[in-house]
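After the structure tokens below, expect a handful of questions from me.
The complex appears here without one of its protein chains, the remainder shown in place.
Order as written gives the chain letters A, B and C; numbering starts at 1 within each chain.
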């Protein structure tokens, strides 16, 4: 019970189903006296919303956030920031066929098992619509981190089997990643990825991919061993995003084949390191180098093909593919990855602010 | 601050440095009236301890756990279980050369940055010695889970580039994994992995690898969306283990290349699924299928070769390779992975025990 | 930071200032499948709202709660219940004189010191308006507790120096307490208390009082020693209500003058006790007897008299008494005391639902 809060000192709590009247949340612990850039917050929401390009869901949601508290004369007051995003295009009728049926690899079955009574419309609470509230909280956190020189940037580095080579990554201008629908900073790879997504959509199918995230300007010292290590919390935060199946920091899964003598990051005299296999975190604490990690997202479970499944009575049924869904979740996951990263970092930044005796 | 506790209803808190007088912990929230098998607990500790085979550290620690509270007449009382493991073979002199120097890819530098004052001997709090306390807490959790039909089994599925093929895994007798030093259930792969570790040790070097874990008998319904999803907490728990760099659940990173129509797990009439790409968790909640995931461990940072590094004054120094360390952490990580899995699952089991109205 | 959440498994998080557009909250961890009585919830809000009688503030707020999530077809789904109460009668102009001045014994000064930037209108976040959100969450909890036979009833037992004698309390019909504006179940005392409040109001002054609360039907076993003792959490919850200055359980402050031989509650063969000086809680755990405790509320700080004070520049100013406030907070505190009691009890009820091995 009670799994809809995240964070210790900077804490977000969210509510809302895809087909209720609104979703929203409460951001508690945001530092006071901070002037908010509301346009930026809305832009972040727009980066996540459906309908923004031809490779994402065509569901229409204007996703306008309304702030209800915690802000006075444009500045934060240190008290909780309540906010709402009304649900507009909730066509409940679209989902009546799901009242009794469990969609494969969705949360329909597990919510039914856990709660007994559930809102079957559009996935209810398990819908990715919930992540819009994370983007709002994350945008607030980002603004604060920006003012302390911390910059978070994510991009698509894999769609299906098409993966941006490691060697290319250091040479990229990451700011290009917003210039295309797939959110990959390399134009050639971006085109290939977009092509693949369109092919898959034509099949009525879906495909997975990975998001890479890099954070610069992080001071050394963030993270609270032994359990609340910085990369452990980042991992939890990423894995809590819908459709996430994997997380790796620094050298990750591929680094296991290296020898220690290759993998070790040798120090420069100023405390920076010559390589960054550690991904900016050592012993669970940031070391001042850029933090970088990858998150894997499975192919979206909703497909536009008929699938065999079962209903609540355990009878075999055929589910027809309907609805307006994403052929690939990854482009829209980019701002969500950034948002959760910002939320984790701000919490650790505040947890690290202890007296030095 | 305060990162040494884990869990909500079943909560472990640990203390201790590698070279202090003892390490230990407090297990709070263990159900009352449960008869403990102390021999099993000690066996679990023995699976983790150094010196058990020629491919692990030769440091000598008998690792005898002493229980101080929470147990009466052999049964738990529901009150906190305090326990100690004395440190025996702490040769502090071995580490005097590290007082001023930062070992590459260790936590020396980040602890110095965060805390200012640190116990440099053997890594202090950041030493993997700390994980012995997790094994004790995990053994308690395992015993309870066993009595509810939940079984956790981990094994080594990759050392360096040698990886057990996915196709083999279903055919293995996992109980064989304890029959060899490397803890891989396939005798052929086990021999190759052990050979590789010995080669690497001869070079004075180290190598990484992966641990796979499978849990059977988990009831549907565990996990607390939207942030405390079951696989998100498992990910955090695994990533909090020393040297862990990656986590994947079910199809993980490789699943991203699949199409949704391939990846979706089709239901059988009884609610089980024909495939298990979900890894036993859908929407963050267990679905009753076996849970399976992998954790990546980097090559150990301590090598027996000279390395260039810096000291606290920012001067370049040469660190000579000394000490008694593991050429590959993976075999000893197997029981730690199991322990953290047990801790996470017991907490969720208790969190799920709400009234049904 | 982040002090606007309460509870572990049943957790409420609130937001909102007295003069923003709305206040509201999120109730997380409410058990699923429970049919809600919305009329009851509104009645509870009506018991707290201003303007309900001549002895309370005449501020007009219809206080209509809107539920936004977590409820489907009239039943809870186990997912977070988001709700809003719009602010209607927020006359910000009334408070312009407070922008620079600190009202004595209000939170103006301390919020300024803590946060630097604050919403001065009507006390902002420190306004008792915030307690309306507690009443909503408490009403939900009450409904659930009712269905398990747990009944919470509070009443006014002291206004100024007029205190209902202990000897009378056992003979009262507590259900009478809602029959008068002051919420005291004894008609004679109620009349005297109301008279006293009207006198004080005529002086432009305010007065304090006490609320007594009794809970019946509580099963033995609730409470989590050694820190989360049931009466310790009840104390925290009561003291978190605006204007609360004291809490006592069972025999409380007066019991200290007794001898142990008088104070001890002798058992009956069925485990009930002949007296109840313990107040239904022993060793921090409910014993199955009725829980009873008292909470002291100071005289409201806002008075309709001129007071000397200081402004943000540290200059002495005269604050004129204005606004529409309560001469005595106690009658309206009664439903808030009940609400917080329900919130605490439901959380402990859920925390107690562990497997028995």
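By definition in this document, a contact is a pair of C-beta atoms (placed from the backbone, for glycine too) under 8 Å apart; a residue touches a chain by one contact, two chains touch by 3 or more.
Only a predicted model underlies this, so the values are computations on that prediction, with no experimental measurement involved.
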{"item": "Which residue of C:184, C:200, C:213 or C:339 touches the chain not shown here", "value": "C:200"}
{"item": "Of C:28, C:44 or C:248, the one touching the omitted chain in the full complex", "value": "C:248"}
{"item": "Per the touch definition above, residue among C:76, C:282 or C:341 touching the missing chain", "value": "C:282"}
{"item": "Options C:3, C:149 or C:320, residue touching the unrepresented chain", "value": "C:3"}
{"item": "Interface with the unshown chain - residue positions in subunit A", "value": "8-9, 29, 31-34, 79, 144, 147-148, 225, 349-351, 353-357"}
{"item": "Touching residues on subunit C - with respect to the absent chain", "value": "1-6, 14, 102, 104-107, 109-111, 113-114, 116, 125-126, 130, 158, 160-161, 200, 203, 205-210, 220-221, 223-229, 231-233, 235-237, 239-240, 245-253, 255-271, 273, 277-279, 281-288, 296-303, 305, 307-310, 314-316, 351-352, 354, 356"}
{"item": "Positions on subunit B contacted by the hidden chain, ascending", "value": "1-5, 7-11, 13-17, 20-26, 28-29, 31-33, 66, 68-70, 72, 75-82, 84, 114-119, 124-125, 350"}
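One rule holds in what follows: only the chains that are shown with their structure count from here on.
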{"item": "Shared-contact residues (touching 2 or more other chains) in subunit A", "value": "1-5, 14, 114, 116, 125"}
